[in-house]
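Right, I'll just put the structure down here and ask away after.
Apart from one protein chain that is not included, each protein chain of the complex appears where it belongs.
Entry: chain A
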Amino acid sequence: MAAPRSCALWGYYGRGWSRVMRGCRLPGLRSSWPGSPLGARLLSQEKRATETHFGFETVSEEEKGGKVYQVFESVAKKYDVMNDMMSLGIHRVWKDLLLWRMHPFPGTQLLDVAGGTGDIAFRFLNYIQAQHRRKQKRQLRTQQNLSWEEIAQKYQNEEDSLNGSHVVVCDINKEMLKIGRKKACAQGYKTGLAWVLGDAEELPFDDDKFDVYTIAFGIRNVTHIDRALQEAHRVLKPGGRFLCLEFSQVTNPLVSRLYDLYSFQVIPVMGEVIAKDWKSYQYLVESIRQFPAQEEFKEMIEDAGFQKVTYESLTSGIVAIHSGFKL
């Protein structure tokens, strides 16, 4: 598995993959089915009988979901440790940056898809609380003749500090959700947080419900990215924002060479040593290479109906934050 070979594969599969994706658009499927959910599933499965990629492997589209599920089921327990090891902790900075770009206001309703371990959700709650505390401090400083009681009261009311902000974490993987909720209990997050087992391609949420939709390191693993994007558009309120943090394409050739070497030579070994799971981490690096580059993904987001789509490459393009609005 040498680096140059991987580059060649990237070029080839990158193009092939996008053709597959474009070919399987199914507008109106959801509204046209006759009433039985079973009928709909059969129909959609028949139409879905195209091929897609699982890493560099070619698999049928029905197979991909199950395989991805197995990967994340297997890595769930070591997910956080492995993320820190593989990215040398940088994934935390990327996620923080996503929150800064979001800059949620008190009262923001967030849907975090594929966020089972709660990384984005906890950051969101922290962000809102920190913002509220800063504001409160400023207010208290400007007010005069406050009694100690009044001050203490302001500090004690934890629920108020969210101002109605709420985050719903939706993940297709039970194991990842379990880890996330355990973390939430351990870290004392009680309010403003809910967990739902759901599919990004068939979100169990009503139209026009959320101010922000985030998906961090998740959309790469979805079988039909176009469908996930359409669902994101549906559940967002008009004026709502789509934010995606995902691995992207490195442009600098030197960085690219090093990155390939690291990805293909080091990460699977790390996976084997730490998580005793070579295959899952092999999939991880391969799936990163399959994912469309910044511009192409931007077009896909626009195709789903989003406006003012922009992106920002971070760390030489190893990851990118894409943003779009439902207007």
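Quick note on the criterion: contacts are C-beta pairs under 8 Å (C-beta built on N, C-alpha and C of every residue); 3 or more make two chains touch, one makes a residue touch a chain; residues count from 1.
Everything that follows uses one rule, which is that contacts and distances are computed from a predicted model.
Selecting from "Elongin-C", "Ribosomal RNA-processing protein 43", "E2 ubiquitin-conjugating enzyme" or "Protein preY, mitochondrial", the unshown chain of this assembly corresponds to "Protein preY, mitochondrial" (UniProt protein name). Per the touch definition above, the residue from A:154, A:209, A:257 or A:279 contacting the chain not shown is A:209. Set against the missing chain, the residues A:102, A:177 or A:222 yield one that touches it, A:177. Here the missing chain is touched by one residue of A:195, A:213, A:281 or A:311, and it is A:195. For chain A, the residues in touch with the chain missing from this view are 30, 35-38, 40-42, 45, 62-63, 65-66, 156, 168, 172, 174, 177, 181, 184-186, 190, 193-199, 202-207, 209.
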